[in-house]
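Heads up, one of the protein chains got dropped from this complex, but the rest are sitting where they should.
Letters A, B, C and D name the chains as they come in the text, with residue numbers starting at 1 for each one.
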Amino acid sequence: MDRVVELEGVVAVVGRFPVLAGAHLSVERGEILVLQGPNGAGKTSLLRVCAGLLPVERGTARVLGMDVRTERERIRTRVGLLGHGNGLYLELSAARNIAFWGAMAGASRAEVDRAMEMMGVSGRLADVPAARLSAGQRRRCALASLVVRRAELWLLDEPHAGLDATGRDELDTVLRSAAAAGATVVLASHERERAAGLATRTVTVDGGLVKEES
Amino acid sequence: MDRVVELEGVVAVVGRFPVLAGAHLSVERGEILVLQGPNGAGKTSLLRVCAGLLPVERGTARVLGMDVRTERERIRTRVGLLGHGNGLYLELSAARNIAFWGAMAGASRAEVDRAMEMMGVSGRLADVPAARLSAGQRRRCALASLVVRRAELWLLDEPHAGLDATGRDELDTVLRSAAAAGATVVLASHERERAAGLATRTVTVDGGLVKEES
Amino acid sequence: MTLGVTATARIVAGKDLAVEARSRVLTNQVAPFAAIVMVMFAFALDNDGILLRVAPGLVWLAVLFSLLVVVQRSFAVETADGALDALRVAGVDPAAIFLGKSVALMVQLLVLEALLAGLAVVLYGVTMGGAGFVQLCATMLVATVGLGFVGTLYGGLAAGARGRETLLPLLLLPVVAPVLIGATRATEAAFGSGGAEVSEGLPWLALLAAFAVIFGAVGSLAFGPLIDE
Amino acid sequence: MTLGVTATARIVAGKDLAVEARSRVLTNQVAPFAAIVMVMFAFALDNDGILLRVAPGLVWLAVLFSLLVVVQRSFAVETADGALDALRVAGVDPAAIFLGKSVALMVQLLVLEALLAGLAVVLYGVTMGGAGFVQLCATMLVATVGLGFVGTLYGGLAAGARGRETLLPLLLLPVVAPVLIGATRATEAAFGSGGAEVSEGLPWLALLAAFAVIFGAVGSLAFGPLIDE
Partner (left out) sequence: MNTVNTQNTDGDAGAPTPAGTGTPATRALGIVALLLMVATALFGLVFSADDIVQGSSVRIMYVHVPSIWVAYVAFVLTAVCSAVYLSGSSRSLSWDRVAGASAEIGVLFVAVSLVTGSLWGRLSWGTYWVWDARLTSTAFLFVTYVGYLAVRRLGGTHRQRARRSSVLALLAILEIPLVHFSVRLWRSLHQEASVATGGTDVELDGLMLFSLFLGVVSFTAVFVWLVLHRHRTIVLEDTMADRGLDEAIDRRRAEAGVA
């Protein structure tokens, strides 16, 4: 129960290329795990495997105690992913986007408003079409859409990229309080100092493998 | 001649929204100027004005001694921009992309190879379609495409985002040596520490205005 | 999930229609295109008396064109910024996505068909009795349901794995063709083109209904595996 | 710029064709679709001898549709990751972008037209003499050049701001319509549809040529201001 993520010798393939080449990883509940490693190491792929977006070719991957191969649908309702993309509908306003993802997660109107407030996309910005927002503002919308999900496992791919100084601090606060409330956070990041301040543990991904460090 | 960028009361409008609200800025040759400021402040807009992508509604903008309104075409052949997007053709391989931009800039085959080497996208990666590359690898391709241009004014919008630790250092080296060779660099960044280490000067953009600091 | 399939589907459909309301691709791009197709044919064939004969085929041809554009658009919106991935990860029931997107597609197609049928009446001088009109409406409704399902399935396939899309048209087109032929024949009967009787359209209607049901069922089941590669 | 317009245009065209060679949107999506349209009409109108009469119109209608799809695609590739901005900033001569993209578009359209004309011969039993064949080829060539220029010009305009794309058909269709009518008439003459003589097609060919020249010239000059808002 307390192992939230358990990867054992996971091989995942895109095209014919093994993006993960036998990765082992285990993450406990309440951890904030940072994935570091060079470009193309397999961090994004690892997060996508955990979210059930990338099929496991060999080895086993268990998330929240369930096998991603067989119980993907059940896992997904309890996991939240922020990828390199933001998952926004660019034609719709910021508010409409976040409300959509809120509705999908069964969140109330008030929760949606709270998330927007928290990520600083309320007020004037709420009615601007996502396409017109600045890069950082779009990232904030994506984070707000994630916050309303109240996931048990947060998977974040370079969540700080594009956020301004206050946004970074706000995000760290959100992640710390989520972890304190019993959620688990796995995030990929290239910003050493910030990641070090946030992480309870850091591992390095390289060549499709996870190298445990402390 | 030595004022590479001169903005005087520049107002720029997107839709009906004034993304720049009367910005003043002047940049000398050889400077590495960092733009900081909150999300939506107008950093991207400012860079786009300098590149002649966003029309100047009021005020004057002079780049490399020429007015962006009237001599845009001549300015552009001497300016290089890295935006939030990478400007890659996702279906084409990394090598094909960089060769394309190299050819557009009149660079030789050797220069293209050198740029690819420099940004670490040679070897195996060269033949992977850009769509299949990792986020950081795509950013590296975009940077390589920029390096081959040998621009006199480099405009970079969060160039470090997505790059790994070595990539960041490599980029800083490239920018420093470009500046040392007489080029001018203006970049937007949210990473305080890294920017501070690189910058010869930092200004804050907010509310569509530039606040000079030292 | 806290929401049922119907509720989720409704939200998805609402979102798709909101995107359309904002971007107006249907009203400003597809509809004028379809209209110009009709006008051009009117121009080319006016003096020959062929016009009335081919009117039903033209209406459905224009619908087919529009179907492709609208489907493409419907999934471009999902993939532009990774929203389809987000939907998958959000654990949204694929059947609900399928139904929601199908319904939004059908609504758009129906609007378009009404417009085209209206144009056919005005431009080609089609005349219909009451029975013909009822049958035309029935045909449109049933054919649209079928096309909406097929189109969404098609779009899901195209948005999924890359290599697979090469098979797509080969799989799909033999399937769409009968729907279009059925709809054309039923419409001919309704318009009385070439001396067809209204009652001649009924078997075609039944065929269309069978298609709609089969594709609704297959789509609800198959959509998940399709978009989840 | 160190490169001349022609050299730059060639690189741009090569790039566009390389993208198509990789993604195969034309061969795997547009062409089969166009083919099915032809087949459907063969089905729908088989017994009436109308087929031969409408064949030229159908061929060009399918071409028009494909034009829209391919143009959209051609600029989607440019805007997906900000490449069009990059091209503008790179100081690439807009005329060269215009010519390069137009040529790539024309090549794709020509392939498609050859396919469609072949289908018309097979499905509709079109027969042509040698003179007819030559004229058909000439018509296709000239019409395609015109369509390629117009499509690229307005595609560039539509590729800019978002709301702007809704304008594409409004702008494009009144302009393209004469080309299509001209091409249809010239093709009718080549096919001998409705008893038309081959020589009747010549004035149409001249019209098409004038169109191509005008839009090539205007496009080369106007493309810059249009994509540069």
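In this text, a contact is a pair of C-beta atoms (placed from the backbone, for glycine too) under 8 Å apart; a residue touches a chain by one contact, two chains touch by 3 or more.
Bear in mind the structure is a predicted one, so any value in this text is a computation, not a measurement.
If you put the hidden chain back, the residue from B:57, B:127, B:169 or B:193 that touches it is B:57. Among B:21, B:66 or B:131, the one in contact with the hidden chain is B:21.
When the missing chain is restored to the complex, the residue among D:80, D:97 or D:157 that touches it is D:157. Panel shows chain D; residues 153, 157, 161, 163-164, 167, 170-171, 173-175, 177-178, 203, 207, 214, 218, 222, 225-226, 229 of it touch the chain omitted from the view.
Across the interface with the omitted chain, chain B contributes residues 11, 13, 15-19, 21-22, 40-41, 55, 57, 206-209, 211.
In this section, only the chains that are shown with their structure count from here on.
Relative to the C-alpha centre of chain C, the farthest chain centre belongs to B.
Spacing of chain A relative to chain D, judged by their CA centroids, is 45 angstrom. Between the Cα centres of chain A and chain C there is a gap of 37 Å. The distance from the centre of chain C to the centre of chain D, with each centre set as the mean of the Cα atoms, comes to 26 Å.
Residue positions 84 of chain B each touch two or more of the other chains. Among the residues of chain D, those in touch with two or more other chains are 162.
Contacts from chain A toward chain C in the complex involve residues 51-53, 55, 72-81, 83-92, 96, 100-101, 103-106, 129-130, 145, 149. Residue ranges on chain D touching chain C, taken from their complex, read 24, 28-29, 32-33, 36-37, 39-41, 43-45, 48, 50, 53-54, 57, 61, 65, 68-69, 76, 162, 165-170, 173, 177, 180-181, 184, 194.
Those residues of chain D whose C-beta lies close enough to touch chain B in the complex are 1-3, 8, 11, 15, 18-19, 22-23, 77, 80-83, 85-92, 224, 228-229.
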